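A single protein chain has been omitted; all remaining protein chains appear in their positions.
Up next is subunit A:
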Amino acid sequence: MVKLLKAVNNTIGGTPIGAAAEDKRTSTRSKQAILRKALRAALRVINVVGLLALVLIFAMPFIWMLSTSLKTLPETMIFPPEWIPRNPVWQNYADAWNTGPFLNYFVNSVVIAVGILILQMLTIIPASYAFARYKFKGSNFLFGIVMVTLMIPAQLIFLPVYLELSAFKLLNTHLGLILPFASSAFGIFLLRQAFMQISDELLEAARLDQAAEWKIIVKIMVPMVKPVLVTFALFSFIAHWNDYFWPLVMTTNETARTLPLGIAKIREVEGVATWNVLMAGNLILVAPILVVFFLSQRQIIKAFVYNGVK
């Protein structure tokens, strides 16, 4: 270390004296180049190691879940824990699936998450477009109200919503789980920002091209904000797919219950927590999300890197 410091000192502070130092100078220069290269390589190694560590931290619970889902129950209790089960027990998945009406849960989850997504698209696209593009009286005030709803947690409004749904006889129905999320303040905010980045000239060009307003939105604006839209869709899908609290409160029987409630029920079976089956159930739960994520990965990255035609 001391040597290295000295070398650095030499290359930075060492000023060769006189003509005799010519040789020395070139050697110092090459030394400097080597040192710089070494430093760069070291930095790259540190960078990669750091990133790997981060990946490991985030992936660890996931790997643990996968590993546990393939163990026998006694194996899950072994200490020190074993990462790779000796004989993978695929039966756990079947067991998890059979603890309740899982097909029903699955269908409910799909209907609700997709239903919410479709309704949200129908509401947030026109709303955010209007907020971004039209000047009308009270637009700022209305947008303020939309933003305020972002600050209200679901726990605060579930009771009035529950009473309302019950009055409309919508408890234990898909509609009852979909309607409260028909719009999204976050989505409106996100999309409004994206719409605002689009230049006015593009709209004017479309108007001169005799395009109707809806056509401008569908054919020009929406394709341009596609990455943002996909990102929002993913956020929304994951949030509602994984949502536990809301379906728990709004359902009293199995007809409209979703996967997360089904998974939670596995824990209650037989009084002992069957971690292996539970983890298998969790994997069933997250599998669709992973698929969706892999399909939309590129768009998500795009959404965070602004790309426009210059």
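We adopt the following convention: a contact is a pair of C-beta atoms (placed from the backbone, for glycine too) under 8 Å apart; a residue touches a chain by one contact, two chains touch by 3 or more; residues count from 1.
By definition in this document, contacts and distances are computed from a predicted model.
Trainee: I notice the complex is incomplete. Of the names "Peptide ABC transporter permease", "Polynucleotide kinase-phosphatase", "Sn-glycerol 3-phosphate transport system ATP-binding protein" or "RNA polymerase sigma-70 factor, ECF subfamily", which is the UniProt protein name for the chain that's not shown?
Mentor: Cross-referencing UniProt, the chain left out corresponds to "Sn-glycerol 3-phosphate transport system ATP-binding protein".
Trainee: One chain isn't shown here. Among A:Leu35, A:Val107 or A:Ile220, which residue touches it?
Mentor: With A:Leu35, A:Val107 or A:Ile220 as choices, the missing chain is touched by A:Ile220.
Trainee: Can you work out which residue in A:Gln91, A:Asn140 or A:Ser199 touches the chain that's missing from view?
Mentor: The missing chain is touched by A:Ser199.
Trainee: Residue by residue, what part of subunit A touches the chain that was omitted?
Mentor: Its contact residues with the unshown chain are 199, 201-202, 204-212, 215, 219-220, 223-224, 226, 308-309.
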